[in-house]
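Missing here is one protein chain; the remaining ones are kept as they sit in the complex.
In this document, chain identifiers A and B correspond to the written order of the chains, with residue numbering beginning at 1 in each.
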Amino acid sequence: MSSTTSKSALGEFLGNLVRAPRAIYRAAFRTGAPTTDRSRSDFVFGNVFLHLHPVRTHRWSLRWTTTLGLGIAATAAFLLTLVTGVLLMFYYKPFPEAAYESIKDIHFVVPTGRFIRNIHRWAANVMVVAVLAHMVRVFFTASYRAPREFNWLIGMGLLVVTLGLSFTGYLLPWDQLAYWATTIGANIAQSPRELTDSLGITEQFDPGGLQKQLLLGSDTVGAESLIRFYLLHVMILPLALAALMAVHFWRIRKDGGLNRPEDADARLGPAPDATYPVFTEAPKKTYHLAAIVQGRTPAVRRGPENTVPSMPHLFYAELGVLMVTVLICVGLSLLANAPLKELANPSVPENPAKAPWYFLGLQELVSFSAFMGGVGIPAIVVVGLGLIPFLDREGAGSGDWFGGPGGARLVVWSAIVGLAAVLAVEAFAIQFGWIRQWFPHAPQLLITLVNPGTVLTAMYAAYSIWLVKWHNSTRAGALGLFTCFLCGFVVLTIIGTHFRGPNWEFYWSPAQWPTH
Amino acid sequence: MNKNKHLLLWSSLGVLALLVAAAVEENFLKTWRRIQASASTAQGPIDVHLRQIVVPDLKVTDRCVSCHVGMAPGMADLQGGPVLAAHKPMVHDPNEFGCTVCHGGQGLATEQADAHGEVRFWPEPMIPTRYASAGCGACHSHLRVTDLGQMREGRNLVERYDCLACHRIDGRGGTLRPGGAGGMEGPDLSHVGITGLDPDWYQEHLAQYEKAETGPWKHSFGPVDDKDRQAMEGFLKSRVGASELIEAKALFHSLGCRGCHKIQGVGGDDGPDLTRFGERDPHLLDFSHVPGEHTFVHWIAEHFRWPAKVVAGSKMPDLGLTEPQIDKLTLYMLSLRQSHFPEAYWPKDRILVERFREREFATDGATLFGTFCAACHGPAGEGRRFPESSPFPSVANPDFLAVASDDFLAETIRRGRPGRRMPAWNEAEGGLRDGEIAEVVAHLRRMAGVDKPEVVSPRPRWVQAGVDPGRRLYAAHCAGCHGAQGDGVEAPALNNPILLSTATDTYLLETIRRGRRGTAMPGFAAPSSPAYPALSPTDIESIVAFIRTWEDSSK
Partner (left out) sequence: MSETSSLVRSRLDPEPVPRRDFLGLASMGAAGAAMLFALVGMLRLPKAAVVASPSKKFTVQLPDSLAPGKAHIPAGRSVALFRDEKGVYAISLVCTHLGCIVKEAAEGFECPCHGSKFTADGTVTKGPAPTALPWLKVTPRDGEFVVDEDTTVPQGAKVTG
């Protein structure tokens, strides 16, 4: 405790105090300013938000046509809904009537509230579109193949959670649109009863009733359902989505980055001058020590050449796509308000009561048979999609759009077949009706099994089996089946959205709907 | 790689531009901001911020005062546009009751179209200012009305006795004292129905009259006879602030609309229940046959002009109303609302009706008959016919009342004629109480001048005659009007179970014997025309016996 040491300690203390801001900065950003390729790589490594990216990105991955940026767009839309959703939670009250009034408040008096809600709504729609389009892209570039099969399954999980998020959000405003769309959704969940009823086993085995009960917490949509949907919408599903997203992104890296054709390097040509080769000198770090343990990495036989530093090249692309997504959502939000109808009224049904647009294809199928449309066919589609990577074990055409036997020509033909089939079946059903109109006493089981939806599914399945035989290629069958289902989905969705009016009757345009 | 930079640059700039546009729209272009910025008090401009009236008991959150700032608490005396005006003096302070409770509209909204409810998806648009007093109906759903004729008479008397020389009523009349000191000569009587009349008013006026030698008291006030005074008091008691609504309601009652339409459980069944008609969502109405703007008011008015044109298949007759009548009825239709406020907020009239079983209408026989019966049976009970319906019986016919007992009449009113247009008026169905039905029966007797039946049956059923001659005679003389099976083609149905169970044999027999003068029913005691020869008492008895056979089959 001599005075000299205390003095110098005091000076050191003051010096530390002066240096503290800089020290804090250094502690946060250890790598310094990212001015060289190496420091940029270090920066990417050292940043928790960036380290999911590779430090170097193959030039093929940065071509716009490789991915169309759809995965990033979906992520960006999710981030937008996340941020705006948290903001909306400041004012939203999850209780009937109070919920409706709080949305009115958000619309009319909350600063920026209406804009934020519009963005939330539009971003949710953009997210659904982006996720679907992303899946289409992955399928048509055959990027689901080994070693990416499992990531395809994760992606399907993400699709289901995305739809679930969107559907649960639908009820929260507690208006007529919300109430009746949810009522229909809940009754679709109950639709296995159609099958169990016609088999006469509902008393003993009632999965449909259980599903509805679990979803609503009650027999009808009410306060219990609202709080459940709220919990699902703001807690369970977002957490599930975030967890699946983390796995999805991590698997992209572990599966060797974005899929690219074998001959990608040759097709890209020599790297531009500004691109620095990786192995000019001894690398600072040894990569893939883990490979010794694991025995195999996707990067085997592929040198890290023909790559560019992720920072900044990949980040410009990602930020650019993010901003484009934001631009689309914000622009749509300025153009059109998120809908808010009358306060939910359980005694006055909406006519027509329509689900969210991406479920209207299902609702069209449901109008033929609740079970097959709402549960049976979706289950067939989900299982079929999930099995694709395990059934198609070919290698040719991977990473190319429509790669495979016949390629784009096969897809075009399949689209024609798919469109023709769905239009023919729909036109027939609209024009001539179905079994119930001809034989009023036909058993329900017959209608459940044989209805336009199942007929269409069977036609698509038969067509794709024929393709497998004809081209002697599983990829051909997969391409054909996927294209057909895509056409079916699009056409049914358009019919459900635009051509169905009160009582689910066919109208050429909403202007022809009767006024009552 | 520059194209990604371009992508980022231009999309970012686009986002920035859109965000700036949104910020400008929200912070500078809102109507309520412009209105508040233009307002000023004597002290200078006012703060620009959202304003609202919150009344938790009434579930009211009304932001109307964000634009109508002059009606916000403590914001009177603003200079600026007409939108800033203060509310006119009212019994109900807007700060205690909010705005939408009376005016309708969307209190939560802060933009004109939404707030006034002129948007899809808002089922309670504002009540047009012209019909503003319809809003009173939400709470004052049981406003008491007297007979329209009595009310008119009272008004005429008030004018004839020159009361308006000193008193002001609904903005008319009244004189300022010389120099303006002390205000009006007499108190404003526009709301005197709320506070009640001073019971001594007549004595005081008379004393002044007797004291005065000359001057206004001598000229404009003199003795008033009791009958006139009652009429005037009846009129003055209806002055409760919503006099248009009271008159509209009185008109509705005097036209007999409740003979077909139920309101609050009292009324006929032929037309739809109108209890909450004023709350109907205009967007659910069919406007395809309504010219002009698609407003609720237009729909109602056009429906009164041409009921069957606006609502296809409507049984409502074309009432031949004048335009002022249509206007009043429209007001009344808009006022048919029902609020769900705590009882502490209920007005006296509503408590009297809902808790103390009082009536909102006068319960003398004449008023009851005029309100519930006259629309079909005619104002004097003479019976009526409307196109496409069989004629309504002439219930005040002396020949009818001479053979019908009071019990038969009351039971007929109570139970109606199922299957025919006559509804059951008992308390559970038509809503009338037994005492009121007795009043109606007494009124029928007064109208016909027959104070008791001339014939009284010894026993309800005594006819023993054979059925077969009756069947033949009925087919020959009765079936033409009453139908082969008694189901009533032109004339009343005779196979009606209620008629058969309540009518005595004497009643049926005497009716056939005497007929009903003034109607198509001839008497068969004497030959009236070649088609209707005289029938012997035995013949008539056998017809009665034949009619009775339908009783068994209808059981």
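We adopt the following convention: a contact is a pair of C-beta atoms (placed from the backbone, for glycine too) under 8 Å apart; a residue touches a chain by one contact, two chains touch by 3 or more.
All figures in this text were calculated on a predicted structure; none of them were measured in a lab.
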{"item": "Residue of B:2, B:214 or B:322 in touch with the missing chain, whole complex considered", "value": "B:2"}
{"item": "Which of A:52, A:68 or A:83 contacts the chain that the document leaves out", "value": "A:83"}
{"item": "Residue touching the undisplayed chain, where the options are A:100, A:316, A:402 or A:434", "value": "A:316"}
{"item": "Touching residues (missing chain, whole complex) on chain A", "value": "35-38, 83, 87, 90-91, 109-113, 115-116, 272-274, 276-278, 280-281, 312, 316, 319-320, 323, 326"}
{"item": "Absent-chain interface as seen on chain B, which is shown", "value": "2, 5-6, 8-9, 12-13, 15-16, 19-20, 22-23, 49-56, 61, 63, 73, 95-96"}
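Here is the rule we go by: only the chains that are shown with their structure count from here on.
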{"item": "Where chain A and chain B are represented by their mean Cα positions, the distance between them in whole Å", "value": "58"}
{"item": "Interfacial residue positions of chain B with respect to chain A in the complex", "value": "1, 3-5, 7-8, 11-12, 14-15, 18-19, 21-22, 26, 50, 61, 63, 106, 108-111, 114, 121-123, 281, 284, 286-288"}
{"item": "Complex contact set, residues of chain A against chain B", "value": "62, 64, 101, 104-105, 108-109, 111-112, 115, 175-176, 308, 313, 316-317, 319-321, 323-324, 326-327, 330-331, 333-334, 340-342, 515-516"}
